[in-house]
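Here the complex is missing one protein chain, while the rest keep their positions.
Letters A and B name the chains as they come in the text, with residue numbers starting at 1 for each one.
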Amino acid sequence: MKLFDLRGGVHPEGKKNLSDERHIRALPLPKKLYVPLQQHIGAPAAPVVNVGDKVLKGQLIATAQGAVSSSIHAPTSGTVVALGDHAGPHPSGLPVPTITLESDGEDKWIATEAVADPFALTPEDIAARVGAAGIVGLGGATFPAALKLNLSRSSGVQTLIMNGGECEPYLTCDDRIMRERAAGIVEGIRLIAYAVAAKEILVGIEDNKPEAIAAMQAAAQGTAVNVVAMPSMYPMGSEKQIIQVLTGREVPAGGRPADIGVLVHNVATAFAVQQAIRFGKPLLSRIVTVSGGAIKTACNVEALVGTPVQELIDFADGYSQPAARLVLGGPMMGQQFTNTNVPVLKGTSGVLALMSTEIGQSEASPCIRCSTCVRACPVGLLPLEMAAHIRTSDLAGAVALGLKDCIACGSCSYVCPAHIPLVHFFNYAKGDLAAQERSKLKQEATKKLADARLERIARIERERAEAAAKRKAAREAKERAAKEAAAKAATETG
Amino acid sequence: MNPIAHSPHAHAPVSIGKVMATVLLALVPATLFGFWLYGWPAVNLWAVSLIAAIVGEAFVVRLQDRKVRPVLMDGSGILTAWLLALSLPPYAPWWIAVLGSLFAVIIGKQVFGGLGQNVFNPAMAARVMLLISFPLEMTSWVAPSQSPGLLDSLRITFLSQPVDGMASASLLGHVKTEFTRGIGLDQALAGYYAPLDMLWGSRTGSLGETAAVLLLIGGLFLIARRIITWHAPVAMLLGVAVPALLFNTIDANHYAGPMVHLLSGGLMLGAFFIITDPVTSPNTAMGQFIFGLGCGLLTWIIRTWGGYPEGVAFAVLLMNAATPIIDQYVKPRIYGRDRKGAALPANKG
Partner (left out) sequence: MLVAAIFSLTVLGAVFGLLLGVAARYLKVEGNPLVAEIEKLLPGSQCGQCGYPGCTGAAQALAEGNAAVTLCPPGGVALAQALAAKLGVEADLSGVEDKGPMIAEIKEEICIGCTRCFKVCPTDAIMGAAQQIHVVFREACTACGKCEAVCPTESVKLQPIPVTLQSWHWHKPQTGSTA
C-alpha cells in the first residue's frame, strides 16, 4: 500500500525494549480503588451511588451528564466508602471528585448480557451499547467512543483507521495487546466498521513492532481489515498525522476527521468494544506499561481503573534508583505527577519513572533561530516565532501564526538545542486565551446585569414619580370636585 | 512542592554549546591549512582575534549585570571571532584583529541584545567596517608559502613591519586592477590562475578563505551532522555560478567563468559558514534558498560591476537586512490549511 509523506517529526530514542517482551499480567486486586468522575473529555459523570452502598463488579456507579460525557462502572465488587475529593492526575495538583470503593475481595460480576451474533444488532444498538459500557478513546484523548460512532455514522464515514502507531517512547501497551489479543481486536474493529458502515478499514502500526504486525495480519486473514506497516516516527500515532500518512489527506483546520470521511480509533478501544458488545462487559480495566530507567522490572499490567499508581510501581518491584520524574503516559505528551496515590484512569497508557539522564532537560538559553523546531513541527508552524510572541505577552500574534493549529506533540521542545520549553509556552497561551474568553463572557453577563439594575432603578423612580403624579392629580381632582360641589351648594342655597 | 514540569519529558541530546563546537570543529582543517600556508603571523592574528572577543564580550556582559560564564560558554563569540580572523589578510596588524573582534561581539551582537538578537552577521559586519575604515591594511595581501620565523612573525603582527618582497594581490583584486588598465581577462589571468592551486587553496587571499576543498569538506560535515541544511549554501554557489557561466559564455574576455568565481575570494567560507548563521538567516528551507540565492547573485554583481573586488561580506549584510521580509512571506503551509491560511474544505470523498 502506498504511504504518504509526513511533514516534520522527530526520532526520540524508543526505549521500548525495556518492556516490549513483557506479557500482560493482571495486577492483584487492590484494597481500595479511587474512581474519578472525570476520566474523559467533556462533562464529569454524576454519581448514582451513595456512601455505604454495596456494588458489584461492572455496576454503573456514575452516569454520563450532557452531550459529551461517559459513564463509569464499579471496577470490582465492594462498598462505596467515600464520595468526594481525592488526589488526581491533574497537572494543577488539585484534588478531583472521586468515588472511593473498598473491594470485598470477591470480584463478583453483575449479571452481563452476552450476544452470540453481534452483527445481528443494529448499528445504533452497537453505539448505544458502547456508550453504556463507558468506553472512551484509550489512546489518550479519552473522547467518548459512542459519540464518535454516532457522529461518524450520521456524517457518512468511508475509511476507518485503527491507530496502532504507539509512537510514544517506552510505551508498549498497544504493542502487547495487539500481540496477545489480536483476534478480539479484529472483531472489535469489524464491529466498529459495521456500526459506522465504513468501506475501507486500515490498521496502521509502526514498523518497529513487527510481532504486532504479524499477529494482527494473521488475525485479519480473510476479513476486510487491512494491516499496514508505517515508518516509525514521532508523532505518527497522532490522529491527524496517521490520517495523513495512510490517506494522504488532511483534516481541515478546526474540523474533525469525519469532515473528510475518516474515523480514527485506537486498537485498544477496539478490544474494549468487542468485550462490551460480545460479552456485555463495561470498560473496567486497561493495559498500562510500567517502565523507565528508574523502574526495577519494567512490565505491562492489566490494571483496574482506580488502582493507585503506587500499586503498579510495587508490582514492577519498585524503583531501581530514585526517580527524577514520575510521568503518567508517554514522555513526549505525558503528565508529570508527584503523588503516587493518584489512580489509573481509562486513558492512562503508562507509568514512567525516569532518570534525569533520560529526561535530558537543562536550563533554557537564548533562541538562536536555528529553526530546528520549524523542521520538526509536523503541523508546519513556526514554534520559535510563536514562542517569541507569547514571551512578550502578544498572544494575538501567536494565534495569527497558527497557535490554535498546534497539536502540542512536543516535537519542537524535544529538538530545541536551547532547551526552550516551547510547547509549555503554547499551552500557557492556549490556557490564558481560554481564561480571557471566560472573563469576557462574564464581563458581558455582568454588564447586562448592571444595565438591568440601572434600568430597574430608573423604572422604579419613574413609577414612583408617576404614582405621585397620579396621586396628586387625584387629590386635585377631588379638591376641584369638592370646590365645585361647595360652589354648587352655595348657589343652590343662595 | 516543585511546580509540575510540562511535557515533553525527553529531550534530544543537543545544546547551543554543542552546535557551536561542531561548527568550530568543521573550521579546524581550513584554519590549520591557513596556518601552514601563511605561517606564524596567521596564528598570531587568529589568537589575538579570539582573545579580544572573549575579553570584550566578558566585559560588556559584566556591564549588563548578567552572568558571564553562560554567555562565554555558548561559544558564539569565539565562533564569530574565528570567522572574522579567517577573513582577514594573514599579515594584518594586531589592532585590526582587536578592533574587528570587539566590533563584532559588542556592536555586532551584544548591542542588539546578545545571542539570537542581532540582525546582521557580526563577523561580516566587522569585516565590512574594517574594509571601509582601513582599506590599506585590509587589502595588503601576501603570497603564500613564505615562512617567517616566530620572531619575524611577531614583528609583522605587532609592529606592522612590512617584510620585503611579500606583497601580492588576490586574484579578484588583480583582475579588477588589470581591468582598470584596460587589460582583458585572458591576459590578466595568464600566470595568475591555476585551477588546481585554487582548489587546494595555495593562493593569495585571506587567512582561512583559500582552501576551497577543506571548507567544502567542513560544510559537508555540518550538513551530515544536521547542523546546517544544503539549501542556503547550494543556492549561494548557484547564485554565483549561473550568472558567471552565462556572462562568461557571452563574453569570455570580460567575465570570469564559474570556476574562477567559485574558488576565489570568500565564497566557500561564506556559503557554508557565514550565510548558514541561523540568527541572521531565514527560518524555512525555502526562505534559506532564496536568501542564499540573493547572497550569491549580489556577490557576483559586486565582484563584476562593483567598486570592490570582493563582495561576499556586502552581499551577506544586504541579505541579512532582507531576512525579516523573507520570513514574513515564506512560511510553511499549516496542516489542514491552504497556503493562504484558510481551512481546507471538508470533503467526504
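Just so it is clear, contacts are C-beta pairs under 8 Å (C-beta built on N, C-alpha and C of every residue); 3 or more make two chains touch, one makes a residue touch a chain.
Keep in mind the model is a prediction, meaning the values are calculated, not measured.
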Residue in contact with the excluded chain [from B:Gly113, B:Pro135 or B:Gly149]: B:Gly113
Options A:Val68, A:Ala114 or A:Ala364, residue touching the unrepresented chain: A:Ala364
Contact with the hidden chain (one of A:Asp317, A:Asp432, A:Glu463 or A:Glu476): A:Asp432
Hidden partner chain, touching residue among A:His23, A:Lys54 or A:Lys447: A:Lys447
Positions on chain A where the hidden chain makes contact: 38, 90-92, 94, 96, 364-367, 390-391, 393, 418, 420-421, 424-425, 427-428, 430-432, 434-436, 438-439, 442-443, 445-447, 449-454
Contact footprint on chain B, counting only the chain that is left out: 3, 6, 66, 113-116
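One rule holds for everything that comes next: only the chains that are shown with their structure count from here on.
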Footprint of chain A on chain B - complex, ascending: 1-2, 4-16, 18-19, 70, 74, 76, 114-117, 229, 278-279, 281, 283-285, 327, 331-337, 341, 343-349
Contact footprint of chain B on chain A as seen in their complex: 7, 10, 12-13, 91, 93, 155-156, 158, 169, 240, 244, 249-255, 259-261, 325, 327, 331-338, 352, 354, 358-362, 365-372, 374-375, 377-382, 384-385, 402, 405, 408, 410, 413-419, 421, 423-424, 427
